[in-house]
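The complex appears here without one of its protein chains, the remainder shown in place.
Moving on to chain A:
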């Protein structure tokens, strides 16, 4: 087993627990004033989140059982120093910051400018105060994909910023799903910029997202992320995004790995019966999907070893990217990867850092 501490570890999914109070300072008008006038700084991040974006329910801290420092949504605005403290705690050299607040954007269905205003403010705030390539702190630029023009503006804004290494689509609720031609211009631009597209699920309105009426987080948290990733993967693959933009790197985050063999097997089965409905594909969808990259968290280490081994084999260890999801309650530390018995040391190094350094050109 390698000494993970001595290796370069890249964490592809770190959540900066941004606060509206801080980001609002950078938002365009009229949103800047709207937020400043809304007293949100008095109500803490948790309250602000539910006031702005639709929320999910359920106590992520497992009703008092998860007691780790920084595991809960902070009462105070996030302090950029905590990123480097956390990276030290996990022995991570490079982290890709994903906005925590934006995870709920999928639940916004109004055609107002809330998501655009937030993302624009967030980009500036992170650049100004948090991201620091010298310290290994990079960012993924959230795409307000419902508004293609605004997304292109953001790509333009970050194009020459070393600190941003990819675009992030928070996928929960994306409608139409993200293979739709509507989003083509964003993919085209990302391909041109060599900017990987990271699909990150979100917990937005989880209780109602898959089906209304679930009672516990164990139910919605198991299904919400999974359903979101699966629906976007099917759409992106069947509508031929990888054929249209063959140099675009596609990354899916946060559903572990065991769902992929099941999904692609099922999709291939459909495809062989009706390939003309996915006319841009040259061969089975699985061959495209296993060319995508996948974040490992939350890795199903409790699964049977032979199942995990099969999943790694089908996806390819050159396609897996270590992700912690820190500081969220169900984070994975690098040892989760390092201790997998079926990997050799080169594969461990690749998953922990090597693959990500290449994909994100860090």
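Everything below uses one rule, namely that a residue touches a chain if its C-beta (ideal position, glycine included) is under 8 Å from a C-beta of that chain, and two chains touch if they have at least 3 such contacts; residues count from 1.
To be clear about the criterion, contacts and distances are computed from a predicted model.
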item: Absent chain [UniProt protein name; select from "Rieske (2Fe-2S) protein", "Methylmalonyl-CoA mutase", "Aspartyl/glutamyl-tRNA(Asn/Gln) amidotransferase subunit B" or "2-oxoacid ferredoxin oxidoreductase"]; value: "Rieske (2Fe-2S) protein"
item: Option from A:77, A:185, A:261 or A:316 whose C-beta touches the chain left out; value: A:185
item: Option from A:21, A:284 or A:348 whose C-beta touches the chain left out; value: A:284
item: Interface with the unshown chain - residue positions in chain A; value: 181-182, 184-185, 187-188, 239-240, 243-244, 271-276, 279-281, 283-284
